[in-house]
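Only one structure is covered here, and it is reproduced in the block below.
Right after this comes chain A.
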Amino acid sequence: MSDFKPKIVAFCCYYCAYAAADVAGSLRVQYAPEVRLVEIPCSGRIDPVVILKTFEEGADGVYVAGCLEGDCHFLKGNIRARQRVNYVQKILGELGIDPERLAMYNLSGAQGGRFAQIANEFTEKIKKLGPSPLRGR
Partner candidate 1 sequence: MKYSYYPGCSLCSTASEYNLSTEAICSKLDIQLIEIPDWNCCGATSAHSASAYLAVALPLRNLILAEAMGLDMVVPCAACYHWQRVAHNEVINKTPVGQRANEDLAKIMGRGYHGTLKTKHIMEVLLQDQVLELLPRKLIKPLNKIKLAAYYGCLMLRPADVVAFDNAEQPNSIDRLAQALGAETVRWSAKVDCCGGSFTLAESGVVQKLTADIVSAAKRGGAEAIVTACPLCQANLDSRQKENENQMPVFYITELVGVALGMPEARKWFKKHIVNPVPMLEKYNLL
Partner candidate 2 sequence: MEQVSLAEDLAKETGQKTNTCFSCMKCSGGCPISFASDLKTHEVIRLVNLNQLDRLLNCKTIWLCAFCKTCKQRCPNDIDASLVMDWLKSKALELGVTPAMPNIPIMYQTFLRSVEKLGRVYEAGWIGTYKIKTKTYTKDFKLGLKMLGKRKIKLVPGRIKNYQHIRKIFASARLGMKCRKEIK
Partner candidate 3 sequence: MVVGGGIAGMQAASDLAESGFFVYLITSDDSLGGRMARLDKTFPTNECSMCLLGPRMTGSLNESNINLLTRAKLTQLEGEAGNFTAVVERQPRYVDEARCTGCGLCADTCPIEVKDEFNGELSKRKAVYKQFPQAVPNKYAIDIENCIRCMKCTRVCSAGAIDHQQQSEILNINIGAVILAPGFESFNAQQLGEYGLGYYSNVVSNIQFERMLSSTGPTGGHIYRPSDGAVPKQVAFIQCVGSRDCRKGYGNEYCSAVCCMASVKEAIIIKEHKPETEIVIFYLDMRAFGKNFDRYVNRAVGQGIKLQRSLISSVKEDPITGNLSLSYCDKGQVLTEEFDMVVLGAGVQPPKSAGELAKAAGIELNQFGFAKTSYSNPVETTRAGVFAAGGFIGPRDIPETVVSGSAAAAAAAELLSAARGVSSREIKYPEEKILSSEQARVGVFVCCCGSNIAGVVDVSEVVKYASGLPGVAGAWKFTYSCSQESLQKLKEIIHEFHLNRIVVAACSIRTHLPLFRNALREAGLNQYYLEMANIRDQCSWVHRDYPEEATAKAKDLVAMAVGKVRHHRPLYLKPVQVVQKALVVGGGIAGITAALSLAEQDYQVYLIERQESLGGMLNQLYLPQDGIKPRELIEKKIHAVKSHPNIRVYKNAELINVSGRIGDFQSKIKVEKTTIELKHGVVVIAAGCREGNIKEYMYGEDKRVITRLEMEEFLSSGNNSLVKTVVFIQCAGSRQEGREYCSRTCCGQTVRQALALKELNEDVNIYVLYRDMRTYGFMESEYRRAREKGVIFVNYQPDSPPDLQGGYNGINIKVKDPSSRSNLELTADLVVLASPAVPAEGLDKLAGLLKIPVNEDGFLVETHAKLAPLDVPTPGVFICGSAHSPQNINEVIAQAKGAAARAAGVLSKSHLLAGGPVAKVNQEKCAACVTCVRLCPYGVPYIGSKNVAEISPVQCQGCGTCAGACPNKAITLEHYRSEQLIEKVRAMFNMEVARSE
């Protein structure tokens, strides 16, 4: 259990979370190495199928990170993303997967520290939840 190394996929909007990861980098803010970024042009691009597939492939946790509410580069993409995340959480619940394994975060492109904090927080949470029931299927 203790040496469980979860695999976490973060779908990150290019305009905020991806930029924040860069800021974290240039400030050398250290964070948990379990997170892998997938860049998308806007959190609004995310769709339920992609998220579900990601779990199916074996991800222990997934989160979507978009701009602060009201700050979306494409006006409202992050609001849509949140709706979809909520929707998929419900499905996960129905499938017997802890909906906590999926999350939506908002942050700005300058918040390098916040990016790291999210990565740590979420990794911690997934570590507590243990490997995904779909892992190694």
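A quick word on the picks: all candidates are chains of the complex that A comes from, given by their letters.
The rule is simple: contacts are C-beta pairs under 8 Å (C-beta built on N, C-alpha and C of every residue); 3 or more make two chains touch, one makes a residue touch a chain; residues count from 1.
Fair warning: this is a prediction, and the values are worked out from it, not measured in the lab.
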Quiz item: Which numbered candidate, 1, 2 or 3, lies in contact with chain A within the complex?
Solution: 3
Quiz item: Considering the complex alone, what residue numbers of chain A touch candidate 3?
Solution: 5, 7, 9, 11, 14-16, 18-19, 21-31, 33-34, 36-42, 44-47, 49-50, 53-54, 57-59, 67-68, 70-71, 73-77, 80-81, 84, 108-114, 116, 136
